[in-house]
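Missing here is one protein chain; the remaining ones are kept as they sit in the complex.
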Amino acid sequence: MSKRPDLGPKRGPIVMRVRDVADAAHDTVNRRDFLMIATGAVAGVGAVMTAWPFIHQMNPDAAVLALASMEVDLSSIAEGQEVILKWRGNPVFVRHRTKAEIDAAKAVKMEDLKDPSARNLNGKDSDAATDENRVVGGKEQFLVMMAVCTHLGCVPIGNSGEFAVVQGNTKSGGWFCPCHGSQYDTAGRIRKGPAPENLPVPPYKYLSDTKIQIG
Amino acid sequence: MSGPSKYQPTTALGKWFHERLPIVAFAKDHAMDFPTPKNLNYWWTFGGILAVMLVVQIITGIVLVMHYTPEATLAFSSVEHIMRDVNYGWMIRYMHFNGASFFFIAVYIHMFRGMYYGSYKAPREVLWMIGVIIYLIMMATAFMGYVLPWGNMSFWGAKVITNLFSAIPFVGTEITTWLWGGYAVDNPTLNRFFSLHYLLPFVLAGVVILHIWALHVPGNNNPTGIEVKSEKDTVPFHPYYTMKDGFAIVVFLIVYALFVFYGPNYMGEPVNYTPANPLSTPAHIKPEWYYLPFYAILRSIPNKLFGVLAMFSSILILLFLPWLDTSRVRSGKYRPVFKLEFWVFAAVCVALGYIGSKPPDGAYVLWGQVLTVYYFAHFIIILPLIGLLEQPKVLPNSISDDVLAHSTASK
Partner (left out) sequence: MKKLASILVAASALVAFSGLAHAEAEKSAKPVGFSFEGPFGTFDKGQLQRGYKVYKEVCAACHSMKFVAFRNLADKGGPGFTEAQVKALAATFKVHDLNDKGEAVDRVGLPSDYFPSPFANDDAAKAANGGALPPDLSLITKSREGWHGTFNQLVNGIGGPQYVYSLLTGFEKEPEDVAKDKPDGKYYNPYFQNGIWIAMPPPLSDGQVTFDDGAPNKLEDEAKDVAAFLAWTAEPKMEERKQVGFEVLIYLAILAGLLYGVKRKIWAAIH
């Protein structure tokens, strides 16, 4: 506080001003203002910093972040069957696709897709939504993806919708969301309805020929 | 607040709103312009400090509830979950836990300030009595909060304190069974204590508003105890007392932070880091420090019913303090005999607290009884007699005269 903050209107050289009685009174007011502003600023910064722990406490805690990965034995899933598992609180589809379903997925033209991105966390963001990019090479029959409609989060129903493979009276592959009518094809790609994106593929890897680990 | 409001809406929207809900004028009158005696010392800042502590407790409490589980098999581990896993959970829990102690430190200073300066005397009796009710709600809230971590002292504290009600003749057992929701302190007890511990702070906040209302009718007492005579005796609450209280609040928070961050468990009992065990009472069971004087009074009476009655009387007697003090002079500053006796009484309260922390045997029991007798004698005999017999000092003419006399004397 040894230096006078120069906030007042300039009326001449500083040396002159110090001796100016009227200005000295003015100067006191300025000092007071400066102190007030500094205090207000420091108090404000403190309030913001204090708020952070009280906001951050609602973020996922250390126990949630460390949730275990999950192993799935694929040998017990027969061709044409799918299971729904819970991983990190969300349902996951693991589907053993038929040849017809894979062929149907591969036959789709890229320009017919609503969402051109593969949405596969094991690949790159720029990957195109080809059937190959949605599964692991050599293991095309196993489709692993989140069972969470990208519209508003319902679980789509399997073997149904307009993009399932129809054989006689039965449908196989393809998903239909009962909440708002989104339709997914046999690779879990959005084709129709309000959902904006393909069903995302969670991080997973093969531990052995018949065993995967999700997460 | 007397007289018309100084608030004048400056914009058309402000005027429109003011005519429909004059809340801005109300806030300005009561939180900014309120005329406050200009001679309040730092002992008067504890009201503001208490308001801040109530807000700290409510905010940290609401946050803790987001992670806590009020169920007997999970409560202890959910607190450990907060301490270990939740982001900043350790800090928020230590703030809440030590906040209770600092809330009581502030309330005790606030109460003794009121006693020293005669703030309970007419026309502030209702203000004082609402304060006593606030203190009672605080004690109930803190007690139920202490049970929630479900440590071994939580459990046995709950059992011992609820058993106080079994002293009630004829229906005592029925009342404790009703309080517990069973034949012992157990999960139903924990659940209801949790519910009430969440509810009572909001009741407290409501009663605090009544307390401030009752303060703003007669206005503040002050160290001279003389009523405000003219506008010269007062300053507007803002900025004079907002800044003075603000400084005191921050200093208080520094002491609070020292404990939260560098001695967070000092105010607690190590035994409470052992989960509740209904089969094993801790070796030395004692309540939190802020109950100790009353606990000592309870144990001084070798009869269950009368011990409990004495304990509750020792708090409820405060409600009658405005009429037990017969002095015509308000402030202890001008009452030489009272001033001396006040400090003796304060020392007796501290000594009772010390006795309350000790095992109930040997000389501690005798000392506890002597001090208990003094505690009650202070209210029933000594205070009325001093008021009648002592010769008070000459009072200054006005608050301004007193302030002027002090500032010239110090120059």
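In this document, chain identifiers A and B correspond to the written order of the chains, with residue numbering beginning at 1 in each.
Note that in this section a contact is a pair of C-beta atoms (placed from the backbone, for glycine too) under 8 Å apart; a residue touches a chain by one contact, two chains touch by 3 or more.
Values in this document were obtained by computation on a predicted structure and should not be read as measured data.
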{"item": "Contacting the left-out chain in the complete assembly, out of B:W43, B:Y135, B:Y354 or B:F376", "value": "B:Y354"}
{"item": "Contacting the left-out chain in the complete assembly, out of B:Y7, B:W43, B:W90 or B:F165", "value": "B:W90"}
{"item": "Absent chain, residues of chain A that touch it", "value": "31-32, 35-36, 38-39, 42-43, 46, 49, 62-63, 66-69, 73"}
{"item": "Where the unshown chain meets chain B, residue by residue", "value": "38, 77, 80, 83-84, 90-91, 94, 235, 239-240, 243-244, 246-247, 250-251, 253-254, 257-258, 260-266, 270-274, 283-284, 336, 339-340, 342-344, 346-347, 350-351, 353-354, 357-359, 403, 407"}
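Just so we're on the same page, only the chains that are shown with their structure count from here on.
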{"item": "Rounded Å distance between chain A and chain B, as computed from the means of their C-alpha atoms", "value": "48"}
{"item": "Interface residues, chain B side, partner chain A - complex", "value": "59, 63, 66-67, 81, 84-89, 91-92"}
{"item": "Chain B contact footprint on chain A (complex, rising order)", "value": "53-54, 56-59, 61-64"}
